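Removed from the display is one protein chain of the complex; every other protein chain stays in position.
Right, chain A next:
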Amino acid sequence: MNYNWNWGIFFQPNPMGTGTYLDMLLSGLALTLKTAALAWVIALITGSIVGVMRTLPSKGANWFGFAYVEFFRNMPLLVQLFLWFFVLPEILPRAAGLWLKQLPNAPFWTAAIGVGFFMSARVAVQLQAGISSLPRGQKMAATALGLTTVQGYRYVLLPMAFRIILPPLTSEFLNTIKNTAVAITIGLLELTGQARSMQEFSFQVFEAFTAATILYLLVNAVVVTAMRFLERWVAIPGYITGK
């Protein structure tokens, strides 16, 4: 292989004047984590609402939940990002569109919102599966105790359902982190984007991508470990994943 390896490249200054190439990659990692965190908050909140709607005894709510999930699941994430980034400002009223276009950090907000809503459909499907995996008796018992629908969900169904779906939610969270890399297409300089620009500046392709790969693997390992602790911490003794 006639490729000039140069692992020292990470400690050489980058052409942007923001420190070394390593600093460049680390700032990309920070942006990846920030974007993923905001996207995950959006995904969790909207996904939970939609997931609950799909299990409510109301036809309209069911239908809305179904349509919502189908809408966000049947388009590639990349296309959705383009819709948020290029199309939305154009079809809004002029003033609102102009405000959107001039927003500082537009790629960051677009990526967080786009990935967030994309993932919310997946969270909704998981939560719906979690709620419907509970024995029917739980909902009935809640009603028999005189709890309203809201109270039934708040105190009986959701605490159990969220515990059940914790493992699939972990992988959805990991997917959220990975999916932020798609935002490279709208100019977000997250980890993959920084690795790509390091490759363009320094021509050290494989060093740049190796470093990005290792960082992604590290993030993965940290999240998986943390979630395992969380699972053990919230487990209900004698139930499902309990001790």
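Simple rule for what comes next: a contact is a pair of C-beta atoms (placed from the backbone, for glycine too) under 8 Å apart; a residue touches a chain by one contact, two chains touch by 3 or more; residues count from 1.
FYI, contacts and distances are computed from a predicted model.
Chosen from "2-oxoglutarate ferredoxin oxidoreductase subunit beta", "ABC transporter permease subunit", "TonB-dependent receptor" or "Thioether cross-link-forming SCIFF peptide maturase", the protein name that UniProt gives for the omitted chain reads "ABC transporter permease subunit".
Considering A:M24, A:M119, A:M160 or A:A181, the position touching the chain not shown turns out to be A:A181 (whole complex).
Shown as candidates are A:L26, A:A129 or A:V205; the residue that touches the absent chain is A:V205.
The chain not shown here is touched by just one of A:S27, A:T170 or A:T213, and that residue is A:T213. Between the chain not shown and the residues A:V87, A:A141 or A:V234, the one that touches is A:V87. For chain A, the residues in touch with the chain missing from this view are 1-3, 70-71, 73-80, 82-83, 86-87, 90-93, 174, 178-182, 184-185, 192, 195-196, 199, 205-206, 209, 212-213, 216-217, 220.
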